[in-house]
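Every protein chain except one is present and positioned as in the full complex.
Right after this comes subunit A.
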Amino acid sequence: MGKKVAGSGPCSRIPDNSAFKQQRLPAWSPSLTAETVLPFFYIIGLVCVLLGVALFLTVQKIQEIQVDYTTSGTCDACFEMRSNKMSASVKCRCSVDFSLKENFQEDVFLYYGLVNFHQNLRRYMDSRDDGQLVGRTTNLKNPSTYCEPFAYNNGTPIAPCGAIANSMFNDSFTLKYLPPTGGVVIVPFYRTGIAWYTDKNVKFRNPQIENELLPQVFQGTAQPFYWQKPVYELDPSDPNNNGFINEDFIVWMREAAFPSFKKLYGILNRQSKAIFEHGLPAGNYSVTISYNFPAQYFQGKKLVVLSTVSWFGGKNIFLPIAYIVTGGVILVVAVVLTVVYIKIGKKGLNMEE
């Protein structure tokens, strides 16, 4: 209610004369004028088209072949066998033949692909315990509740727990080259070096207990329900590729964003045999599959993919096409805008005063 008491000075309540308070801050006020917008459109359009073309040419050089082995080749029988839960532990091998029409230059990557496998379901993705996977001994014996119902097997903690680990892809492949000269050459693949560096070295760690070997560390834990062997025996050939740091496991644990995906299985070892020094030669191939992973439950497909890569990744025609289309549309629009500006728009420039 009180009147404001005037202060001491003659102009005691005068606001500060600062640029900020007077809203006179120096500023840049850009505006969408023809001189800025039109050149911008031409440049962006041109850049997009050029990028698109460059990408397109690059993509053209990439070779890729996908082989669906769900039921093809001799895999029918295995497919049937996996449909029956009773025979889940019975081993089944089959093979599929295919041929490469061109040489696959340089590094060749072997992928397995799954179609219609929803690794991106919310509860599926949550069903893991990163604490356990990073090697925390407490989490090893007390898996997170997120892992339910794959946390305990009759009271024994499961390691690795959770739905993702439980459903790990467990087919294995042997690629054979059938040279025209006859005979069979097994194509050698690196089975390590296929995971991200951070995954392999930071995110996944085996539990460390002094003076104990891996099997002893994992003592008191159960293997996941669907697994045929415990986690510390995943790679019989390489003892350092076992436990949580097994690279197939790591690759599997990096969930795919979409129901159809491919994951890296191996990289061609070009050093070990002379014919593979420059990649895979064209010709006939046969892939032998140890067929364990059931696909019929989710009406899925299983693929083997061989591919080379470029600086910008694998064979994907979407990006180059998208760039070319976008660039093209922008260029067309730019021309239309220019016409519109010259014919009509300039009138608007004049200020009637």
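Observations, loosely collected:
The working rule: a contact is a pair of C-beta atoms (placed from the backbone, for glycine too) under 8 Å apart; a residue touches a chain by one contact, two chains touch by 3 or more; residues count from 1.
The working rule: contacts and distances are computed from a predicted model.
Its UniProt record calls the unshown chain "Phospholipid-transporting ATPase", which is the correct pick from "Cyclosome subunit 8", "Phospholipid-transporting ATPase", "DNA-directed RNA polymerase, mitochondrial" or "GTP-binding protein gtr1". Only one of A:Met125, A:Val185 or A:Val335 touches the absent chain when the whole complex is considered: A:Met125. Against the chain not displayed here, subunit A makes contact via residues 1-3, 6, 10-17, 21-23, 25-34, 37, 40-41, 44, 48, 51, 55, 107, 109, 111, 116-125, 127, 129-131, 133-134, 136, 144, 149, 163, 166-167, 194-199, 202-203, 251, 254-264, 267, 294, 297-299, 307, 309-316, 318-319, 322-323, 326, 330, 333, 337, 340-341, 344-345, 348-349, 351-353.
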